[in-house]
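Omission of a single protein chain aside, the complex is shown with its protein chains in their original locations.
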Amino acid sequence: MPTRRQAYETRVKRRSAVIAGGSTLGVLAAIVLLVPLAPGWPGVKKSFFNAEVFAKTFPGLLDAFVWDVAIFLWSAPLIFLLGLLIALARDARSPALYPLRLFGMFYTDIFRGVPVILVIYLIGFGIPGLGLPRPWNSPFIWGTVALVLTYSAYVAEVFRTGIESVHQSQRAAAASLGLVNKDVMRYVILPQAIRKVVPANMNLFIALQKDVALLSFIGPVEIFRQAGVYKSLLANFTPYVGAALIFLAITIPATRYADYLLAKQLRERT
Amino acid sequence: MRLLLTTILSSLVATGAFAQNYCAAGKTLLDNKLTVATGNPAYFPWVMDDAPESKNGFEAAVVYAVANEMGFADSAVVWTRSSFDQAIQPGVKDFDFNVQQFSITPERDEIVDFSAPYYAAAMAVLTRKTVVDKGADTSIGALKGLIWGADANTTAVPMLADIVQPDKEPLLYGDNADVVEAMKANQIDAALFDLPTALYLSAVVLEDGVVLGQFPAERSENPDEFGLLFEEGNPLKECVDAALETLKQNGTLAALETEWLSATTGVPVIE
Partner (left out) sequence: MAFLETRRLTKSFGKNTVCNSIDLRVDKGELVCLIGASGSGKSTLLKCLNLLEPIDDGEIFLDGEDISIPGLDPQPVRKRIGIVFQSYNLFPHMTAAENVMLAPRRLHKRSRDDLLPQVTELFSRFGLKDQMQHYPEQLSGGQQQRVAIVRALAMRPEIMLFDEITSALDPELVGEVLDVLRQLRSKGMTMILATHEMGFARELADKVCFLDGGVILEEGPPETVFTQPTEVRTREFLARVL
């Protein structure tokens, strides 16, 4: 026999579920029913949602996406490491290391201040243009360098926030045991800091997975470029829709997971 | 009587001109104006100095010839600019037709309309002196071994795959300037362009550029033909086609091609 309170709560819950379900269905129905009524819909359908083109191009897009994944996989660890080093440089306290600190500051300011695509262009064409021999002038190498430089600036800032968020008393406790600064950082501060910023970093790495496509501007035929080739061959934008779906298949689960981690951390803190 | 005859004759001649004018009447975006879009920027030798209104350059000259043929005075031609993507998107266009070396393909033809071709372009290989010095020649064997680049939006991409079949996956770029930049950075050895573009790039943009050779039209399954692009179902198309047909018949097109693209001669053909 439920208490009066329980009965009331069940009623409220049921009502909210009905309202939420109803309004979602309503919006979906409106989209499904109204969009096809638009005068341009047949044209849009033909050139954006063309099943035949989709079937023809999807396998090629998947093949090209392997490049996106590969570039991501070798960039991510480099970004993590460089980001950490830059964050540590910015935390350097001894006066002898002041230049390092200054460098860290300029580095993060510059690479966060310039659009990724510009860095990719300048480094991807500029440095090989100095006359590097093959294979060291590969756009894959210098495109990766551009991504690593840009993203490590963001990751460094995230790490720095993490380092600063570890309470001062942890530093004091470690120092009081006689640990030297280097050990305090390595064994006490960093492990806590890195854990705290996992969700923030995950969001950056999701953005990285998408920005890998920008490397196509300097030559590599990854999914975005492959979709572009199909687009101009077939005069149809469906391959872009296919590419978007492939990206979403990766980024939506990753985003959900990052949100879940963040929510978990918030719960633990309270 | 003679007078009457002359009057009738002259009015007939006049109606001839009017008949053309009449074809286009009411079918243009702006009354009595012909709105023509081209690339931003538009390139040599299609449009000289990015100034189509100067009538200099092959495409600029063709547009004025077509316009005159349809009864528009030079001053009635209005220029606008559009990107490639804007042009082939479905929907309403803000131009009567668009001219920027659009290759006519059946797939594109489903989304937009094309005029009869005003030019058939051979594909040519752009490379650098250093690559030629290292022994690259026009044999398919030598071509296969090169690292290739191309503009991703052109039919050069399937041509590379079909005819050259390079050993290494080609690198593709968003526009000509990037292809050239990659060539300067020695990231690619050669790139496939239509002949006039290749000539322009080798002469003006790429310092040690060389046009290694051109593919005969029959080597590619469907030689690249350029057409003026219309919004799907634009009734103006038949007027333009008629004008182009006249220009072809009376030799004007060939003359313009010689005038603006005469440099095309003298590039060896790749067997």
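Think of it as A and B in the order they're written, each chain with its own count starting at 1.
Here, a residue touches a chain if its C-beta (ideal position, glycine included) is under 8 Å from a C-beta of that chain, and two chains touch if they have at least 3 such contacts.
Small disclaimer: the values here were computed from a predicted structure and weren't measured.
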Quiz item: Looking at A:Val188, A:Ala243 or A:Ala258, which makes contact with the chain not pictured?
Solution: A:Val188
Quiz prompt | Contact residue for the chain not shown (choose from A:Leu81, A:Leu102 or A:Ala173) | solution = A:Ala173
Quiz item: If the missing chain were put back, which residues of subunit A would it touch?
Solution: 169-170, 172-180, 183, 187-188, 191-192, 195
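Criterion: only the chains that are shown with their structure count from here on.
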Quiz prompt | Euclidean distance of C-alpha centroids - subunit A vs subunit B, Å | solution = 41
Quiz item: Tell me, which parts of subunit A touch subunit B in their complex?
Solution: 40, 43-44, 46-47, 125, 128-129, 131-132, 134, 137-139, 216-221, 225, 228-229, 232-237
Quiz item: In their shared complex, at which residues does subunit B touch subunit A?
Solution: 84, 88-91, 105, 107-112, 149, 152-155, 157-158, 169-174, 178, 181-182, 184-188, 232
